[in-house]
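One protein chain omitted, others in place.
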Amino acid sequence: MSGITIPRYAVGEELAGPERTLSLQRVTWYSMGQLGAATGVPHDFQDNIHTNPEYAKEQGLPGVIADGMHSTNWISALLWDLFGIHYLETGTLRTKFIKPVWVPTALTCKAVVTAVEDAGPGRTTYVLDVWNEDPDGTRLTVGDARVTVDEAIDEIVRARGLEG
Amino acid sequence: MLGKTIADLEPGDVFVPLRYELTSFMCAVYAHGVEETAECYYSDANPYGRQLRPPTMVHVDKLRLLEANCDDERRIAGMRAEAARIHYEYAAVHHSPAFVGEEIVVTGRITDKYVKRERRYLAYEIRVETASGRLVTTYEDVTLLDYARVQEVSA
Partner (left out) sequence: MLDGYISDLEPGDVLRTIEYELTDLIVSEYAHGVEDATEFFHSDQTALGGQARTPTAAHVDKMRVLEESCTKERRIAGNNAADWRIHYEFEVENLSPAFVGERLRVEGRVLDVYTKRGRRFVHFEFTTSTTDGRPVSILRDRTLLRYEPETEGSDG
């Protein structure tokens, strides 16, 4: 097995994912994915405030609103891109959906390293602010994350793979 | 109070735990639904040699717990209650990946219920482990019970 990358970042380093539009198509895919994961069988998308404009308005919303977890997942995907398996082993992620993501909205997920901490021999913890923003730079989802990068990750993964 | 709607839940309520086997389909369909392309969520072609779930799937565990504990608001089944709930905060700590084929055990409780800026919130704490006792994720969640403000609800 080839060595797993040991990522390194500096305080103040800002990282970003691609700009993607959270469209009605994408909202329906999330609904199907969520229901499929929850039940173990394929599902069509659900009729709710994320997919049905009339129902959204009945609920007092001006229009269809994206599920907050869609933003969380895109931010989580950014952390995977930045830290890979280290994120799966030790990551923490907190997100707050401070402003609605109306459908459609173009979003860019970003992270900035706010601290780099010594977590013991061969271990470094990265602390980040994370968020997504619209094309005007307005932050719609904000949060923070911590990932500990361990230089012994190859051994950790090898041991995990042998469990069970 | 368990057994009714999400809005009937009270601080201190402890969910009836649930167990399920994590399947390949569950992991892949969730990842695909958010266009997550990391191969480890789709197959065992990864350094672990075993397919695993996206860490954010702890949120699906919350949905499963609610489905099993709130009989009058089974949202996975398509039921609607008096209001649509709006997710406000997600906070997960990942302790280990969950792998396909493992039996997952989910427990949880309501930790708070409050009004802030005239809106009603419900706070959860959820713990996900494997049946063998390995801790996977600890999770805290805050949900807005309805988009309407409290005085509009009571009017």
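Note that the chains take the letters A and B in the order they are written out, and that residue 1 is the start of every chain.
Definition applied: a contact is a pair of C-beta atoms (placed from the backbone, for glycine too) under 8 Å apart; a residue touches a chain by one contact, two chains touch by 3 or more.
Owing to the predicted nature of the structure, the values given are computational and were not obtained by experimental measurement.
Undergrad: In the full complex, which of A:P7, A:P104 or A:G161 touches the chain missing from this view?
TA: If we include the chain that is not displayed, A:P104 is the one touching it.
Undergrad: Write the list of subunit A residues that the hidden chain touches.
TA: 18-21, 23, 25-26, 29, 104, 106
Undergrad: Just checking the interface: what residues of subunit B touch the absent partner chain?
TA: 32, 35, 37
The definition used in the following text is that only the chains that are shown with their structure count from here on.
Undergrad: Which part of subunit B faces subunit A closely enough to touch in the complex?
TA: 20, 23, 25-27, 29-36, 38, 40, 47-50, 52, 54-57, 59-60, 63-64, 67, 76, 78, 80, 83-84, 86-94, 96-97, 99, 101-102, 132, 134, 146-148, 152
Undergrad: Residues of subunit A touching subunit B in their complex?
TA: 1, 4, 26, 29-42, 46-49, 55, 59-61, 65, 67-70, 72-74, 76-77, 80, 85, 87-97, 143, 154, 157, 160-161, 163-164
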